[in-house]
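Here's the structure we're looking at; comments come further down.
A single protein chain has been omitted from the complex, and every remaining protein chain is retained in its original position.
We call the chains A, B and C, going by the order they appear; numbering starts again at 1 in every chain.
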Amino acid sequence: MASALIAYEKKSNKNKLKFDTVKFYFNKGQNMPKKITNRFSVSYLQILDENGKVDKKLEPKIPDKDLISMYRWMVMAREFDERMLKLQRQGRIGTFGPSIGQEAAHCIPAYLMNEKDWMVGAFREAGARLIRGETMEQALHFYNGYEEGNAKPEGSNILPVSIIVGAQALHAVGIGYSLKYRKVKDAAVVTFFGDGATSEGDFHEAMNFAGVWQVPVVLICQNNQWAISLPRHKQTRSATIAQKGIAYDVPGIQVDGNDPLAMYVASKEALERAKSGGGPTLIEAVTFRMMMHTTADDPTKYRTDEEVEGWRPKDPLIRMKTYLINKNIWSDTKEEEMRAEVKKEIDEAVKNFEANPSFDSALVFDHTYGNKHYTFEEERTEFLAERAKEAENVKA
Amino acid sequence: MASALIAYEKKSNKNKLKFDTVKFYFNKGQNMPKKITNRFSVSYLQILDENGKVDKKLEPKIPDKDLISMYRWMVMAREFDERMLKLQRQGRIGTFGPSIGQEAAHCIPAYLMNEKDWMVGAFREAGARLIRGETMEQALHFYNGYEEGNAKPEGSNILPVSIIVGAQALHAVGIGYSLKYRKVKDAAVVTFFGDGATSEGDFHEAMNFAGVWQVPVVLICQNNQWAISLPRHKQTRSATIAQKGIAYDVPGIQVDGNDPLAMYVASKEALERAKSGGGPTLIEAVTFRMMMHTTADDPTKYRTDEEVEGWRPKDPLIRMKTYLINKNIWSDTKEEEMRAEVKKEIDEAVKNFEANPSFDSALVFDHTYGNKHYTFEEERTEFLAERAKEAENVKA
Amino acid sequence: MSKLNMVQAINLALQEKMKDDDGVVVLGEDVGVDEGVFRVTAGLLEKYGEERVIDTPLAESGIIGTSIGMALTGMKPVCEMQFSGFSYLIMHQLEGHASRMRQRSLGAWSVPLVVRMPYGGGIRALEHHSESRETFYAHIPGIKTVIPSSPRNARALLVSAIEDPDPVIFMEPKRSYRAFREDVPDKIERMELGKAQIVQEGNDITVISWGAMMRPVIKAIEESQKEFNASIELIDILTVSPLDEKAIIDSVMKTGRVVIVQEAPKNVSISSEIVARINDKALLYLEAPVKRVTNYDVVTPYFSRELDFIPSQGRIKRAIKETLDF
Partner (left out) sequence: MSKLNMVQAINLALQEKMKDDDGVVVLGEDVGVDEGVFRVTAGLLEKYGEERVIDTPLAESGIIGTSIGMALTGMKPVCEMQFSGFSYLIMHQLEGHASRMRQRSLGAWSVPLVVRMPYGGGIRALEHHSESRETFYAHIPGIKTVIPSSPRNARALLVSAIEDPDPVIFMEPKRSYRAFREDVPDKIERMELGKAQIVQEGNDITVISWGAMMRPVIKAIEESQKEFNASIELIDILTVSPLDEKAIIDSVMKTGRVVIVQEAPKNVSISSEIVARINDKALLYLEAPVKRVTNYDVVTPYFSRELDFIPSQGRIKRAIKETLDF
């Protein structure tokens, strides 16, 4: 793949900021001398379409074992989300936001990351978290209201879930700055956010800092068409999210986010660009949130079944499976075996999770600050005394 | 003037948000099927160049009396700023930020506004404020540290100076919403901000809300190349500020902000667009801050004399004067007369201002809230008692 | 008279004021089609249309900033922060503009807007959905901060907030949204902002609280009255800023003993200010130190731990006992 895919055409007067040095581009054949000084475009990338048809010119060469592995992760993410939905309905965990339907958009880039890369996510990248080394037990603890879910996996740089929409993109840019400053080789940052997040000021500031600093950051917008009840076209008037990169001179591309091959090519190129000093990239992964926003949400209030059904054939898992089968490296038997394996892994994780249902509350006093102040130690003592009295009352 | 000037070319899939409905535009003659889906461009407008040469095809028809009046206002702004600089050096007012060099960028749009229009400024539009009805006395009171400077002029909708960079753009969009909701005819909002302001999240949110709501707002960026010590190219990597409109589907244009005719044409078109339901426009007025950021600033720390001198020939006042002279409606005698008049007006304002050097402090208790709460009345009593004791001490 | 829960009561106030005044608009994230994530804005879009019930882009500063613009033109925006945990994004617009516009212009301009925001813990929600940070707002001169505790006062206070000439932060105890119902009169009701309510009179001790804490407080008081044979005065603060100091001072002068119960952490909070006001005006009447029952000064824990930190009925009762016994 040439690295020209993710770029808008630039014929700009960049770095020549005094307007008198601007070179004008006249539109020939026009009466009015409309002096166009800058032209931009936004591209769209799809390789494997929803009918399983592959654009051979663009098809990446991916080893079979990686293809299968990526598929397995996507299945794992799907099955795990479905299990969590059940657990939530049974009151065994709290509110959570499933990412069903968006697996390609976040699993593929996560799969392409290495140990030195940093992942800075929002809250709808369940699969990516697993791929980057968080365990299912952790996710269960997190959604069961315990900070224990945010433990850092050995040898993996992954930040906890970030719920304040958009804020984490700035952290990613700061981490990118560190990587560049420390001259860390072969390392980049991948940050995820939704279409809704692009409306927040923090997204803007992150894009702008990323552009000015030319940091190794890949900004992936999982454009799943909805921000809770707000449809994409009410979120912003721009035709694409990708074109928002133009505001910051950050290359942007719109990708079929349900196409694992397109996500592979775009993420790989963006990661390579980042690691070779080429700066940030914005990837708009066009996908769809197949489920509710969170388990506390009722999507029938704001969208039709038809819309959801219309997206079902575009499912990234179906598409990947078809591709594997067409490549003769997959079969229904293999699928069955794999699903069974995955389910067993999940069963085990749930069992482990439930064996460990609650944790010490006083821990909070240990981790509010990194060093001790006597006033907080006093508060801890008070807390423990109150908890003891509370327990007595319960007993009594 | 056709209204096609301020627009980027759009071949977009707007309003067809499902990606499967996107129509691809293939770049012919390219090997790789790069599917360009959206194209954009940014234009630059200059009509009267720094040598006084007029682009006849673009020259607007402006009545002589308006031309002279606009010129007079720009001279007024310049002379007043220069007087304030003196007053500041003499300690007769506090810190202030001169707008010398930027007169065309803000006076011309202000001149085109009517009584129903709203002006929502930042802090570097001295001339626009005068044109919209604020008095010089007010400006002097304001920069002398008295809220009295913010009185609302009769029959003019102008908000007080807004110092929090970028914040005011959102107020403008909200006012635009009201005008639209109330179906106020022939009314729009003009908001000003600097190149630095475009980095703030609030600028982004304002642009996005303006785009989504299609409100009658003209957003004018006085790109004066500097935000205190930060040069334009370190503020953002984009070649123009105008192209930031693309992120929100808000038409943007880059204008020679020292060219009164170009500012006239662009502002007029943007105001007309706004008033006819065409929505918001972003105007990047390319200009230069000829003086210090504020009187507390020392620009020699961060920029060269040559840079400043390079901009001197582009002065909007010189250009306008040349234009008037070439049109045979102006002369050095007229200039002298006018300058004398203007100076007299300023003399008088300063005299009035200094006749009224201080105001009641307890007023603050009247205007913190619109209705009374007894606790604040008690505080006022305490305040007055303390002030009285303080006065006694001074006497003693 | 209907039996309403707090969600319905707040909705009633919105309906009433929207009907009353076509300048009242509702805006925020998911307030329209979705009718608010807690359904507080149910029925509004259908009745008043998209122009007055506005689903905004996802941008809190955008919501408040544009609301300020609307308010400056004489409209009455009632905007919503989906959760108070996202309201820190609007601090600069509140501190810098909404609260100042009146004084800055010596009364020429004003910003009559309401910011509604569900606050507080107890509903097993994700991070940032459980804080009680009224301190931030209470410390800003020029705005008022109101926290209802029941359906009836929520309705009446919201009506008054919308009619108020200044910015009002209206913090809704989400834990109480559907916790109980109360008779709410059919006729529009108002409650003066800046005024506390003496919920019940008593002579031995004063308990002061607000918002979601009123429920455990009331239960703790009921038990305490019986068990300790005490006559307890209960004050519901309702407006945390400006404080109804007089209501507090009068009560302290009578009882000499005070327990303050708040959901927020202790450090630099409303309870601190109440203690300070008592010190200023009624120190000599105190027969015991004022007892503060608050959250701890720790980072708000996730939901499985949070109830260990928020004042419980038991803790409140013990504080009453301790203060009576002092």
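The rule we apply is simple: contacts are C-beta pairs under 8 Å (C-beta built on N, C-alpha and C of every residue); 3 or more make two chains touch, one makes a residue touch a chain.
These numbers come from a predicted model, not from an experiment.
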Checklist outcome for this item: Result, missing-chain neighbours among shown chains, is A, B, C
Item to check | Selected residue (touches chain absent from view) among A:325, A:338 or A:363 | outcome: A:363
Next on the checklist: Touching the hidden chain in the complete assembly: which of A:52, A:174 or A:278 does that?
Outcome noted: A:174
Next on the checklist: Can you tell me which of B:50, B:81 or B:200 touches the chain that was removed from the display?
Outcome noted: B:200
Checklist outcome for this item: On subunit B, the omitted chain is touched by residues 94-95, 123, 142, 144-147, 161, 163-166, 196-197, 199-201, 227-230, 234-236, 294, 296-297, 301-302, 358-359, 361, 364-365, 367-368, 375-376, 379, 382-383, 386-387, 389-390, 393
Checklist outcome for this item: Listed in rising order, the subunit C residues that touch the chain left out are 85-86, 88-89, 91-92, 94-96, 99-100, 102-104, 127-128, 133, 135-136, 138-139, 141-142, 241-243, 265-273, 275-276, 278-280, 283-284, 286, 288-290, 292, 297-301
Checklist entry - Which residue numbers on subunit A touch the omitted chain? => result 120, 147-148, 150-152, 159-160, 162, 164, 167, 169-179, 181-182, 201-202, 205-206, 208-209, 212, 363-364, 366-371, 373-376
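We take it that only the chains that are shown with their structure count from here on.
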Item to check | Whole-Å gap between the CA centroids of subunit A and subunit B | outcome: 39
Item to check | Between subunit A and subunit C, centroid-to-centroid distance (C-alpha), Å | outcome: 36
Checklist entry - Residues of subunit A touching 2+ other chains? => result 199-201, 234-236
Checklist entry - Listing for subunit C: what residues touch at least two other chains? => result 57, 59, 61-62
